[in-house]
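For this view, one protein chain was removed and the others were kept in their places.
Coming up: subunit A.
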Amino acid sequence: MSFTATKFPPSPLPLTSRSNDKPLSFSFHHSKPNHSSSFLGSTRRLTPLATPHARRTPSPSPPSAVLLQQASNLLVTKEEGLELYEDMILGRFFEDKCAEMYYRGKMFGFVHLYNGQEAVSTGFIRLLKKEDSVVSTYRDHVHALSKGVPAREVMSELFGKATGCCRGQGGSMHMFSKEHNLLGGFAFIGEGIPVATGAAFTSKYRREVLNESDCDHVTLAFFGDGTCNNGQFFECLNMAALWKLPIVFVVENNLWAIGMSHLRATSDPQIWKKGPAFGMPGVHVDGMDVLKVREVAKEAIQRARRGEGPTLVECETYRFRGHSLADPDELRDPVEKEHYSGRDPITALKKYLFENSLANEQELKSIEKKIDEILEDAVEFADKSPLPHRSQLLENVFADPKGFGIGPDGRYRCEDPKFTEGTAHV
């Protein structure tokens, strides 16, 4: 299937339904190596009345960030560019380190790596304030890192140590951080979307009922293409649009749900179209290009902050590794993989920074070195951290441990200091 820009007429996004598109062809392999005409992202603004400006310029070389043709402003300043680069490198190196540790037997279970999708996480989350919330799926390591959870804590959580961000009780798929407002980490797909809707509801409630008029916290919900066929997705799109909740639904469409191609699972594969069906803008963006993602993210987040309601952003991206470290990844066509690895977001950003003289090789190398050190420290910290003690077993089952009830002796079970170790009688 080819997502050519010709399918998206350059007009402001109407909130009403559109006439039928041409059915997309099912053969991915026909896409040509010249990608200047494809994946040019959204040519429409989020505010329907603004006129779109042409964003495309025929680029002579394979995909890279597109320069704006209007004012000579670049999309990012040097500091911002380096910050984005550092964040993406952190994500990429961390995930590679995870794979290394997994094969060394330091972590177990299901580990889902984010290689290739860093542009989405960095593009969106680096725009948030600390009070804004992020809800993710099982592919959440990099979302946690982008949101600000220290690499040490994430690594020790993966090792199952007591110093992990969830005390070792969550694991790879359940990263939480109250301090950084990372609301998880969910194993079942679609499960986090209602939670994100609830966090956005709290933000609106604070503003309107508790009269905290400066509360403009935004929630981002990340999920994949497979989730977009799930009932919770649609139910929450409805509720968020109905009550104009400050939430952005970010679809990381990496075209595959384990071994199920998006095209084989979805009647209308263009996910962004499902937004207008519920009364919110639906935007499609090239998720391999962090600057494009960032531009779209800025508008979507600002829209939510202003109280105008939710947005559905479909980021077309790709995961370079399998679904998880246990996935042999035999179904995906090597041609497809090669195509996308040629569009590595980190390479693309690097190219942009060089071409616009925002950074030189040395600065980027020093960033990479810094990240290497951070990760080494993280692994060492995780290695040295203690495993959880048995007394931790039942400690966090209840926020109020009176919930364990009254024992035969008349005292609350939690009054017994050893009860958290668990007994047969609990």
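The rule is short, and it goes like this: contacts are C-beta pairs under 8 Å (C-beta built on N, C-alpha and C of every residue); 3 or more make two chains touch, one makes a residue touch a chain; residues count from 1.
Note that in this section contacts and distances are computed from a predicted model.
Enquirer: What is the protein name, per UniProt, of the chain that does not appear here: "pyruvate dehydrogenase (acetyl-transferring)", "Proteasome assembly chaperone 1", "Gamma-secretase subunit APH-1" or "AP complex subunit sigma"?
Expert: "pyruvate dehydrogenase (acetyl-transferring)"
Enquirer: Any idea which of A:G185, A:G309 or A:G322 touches the chain not displayed?
Expert: Touches the omitted chain: A:G185.
Enquirer: For the chain left off this view, which of A:A144, A:C165 or A:L291 is in contact with it?
Expert: A:C165
Enquirer: With the full complex in mind, choose from A:V111, A:L128, A:A199 or A:C228 the residue touching the hidden chain.
Expert: Of the candidates A:V111, A:L128, A:A199 or A:C228, A:A199 is in touch with the missing chain.
Enquirer: Tell me, which residues in subunit A touch the chain that this view leaves out?
Expert: Residues 133, 135, 164-171, 174, 176-178, 183-188, 191, 193-206, 208-210, 231-232, 235-236, 238-239, 242, 395-400, 402-410, 412-413, 425 of subunit A touch the chain that is not shown.
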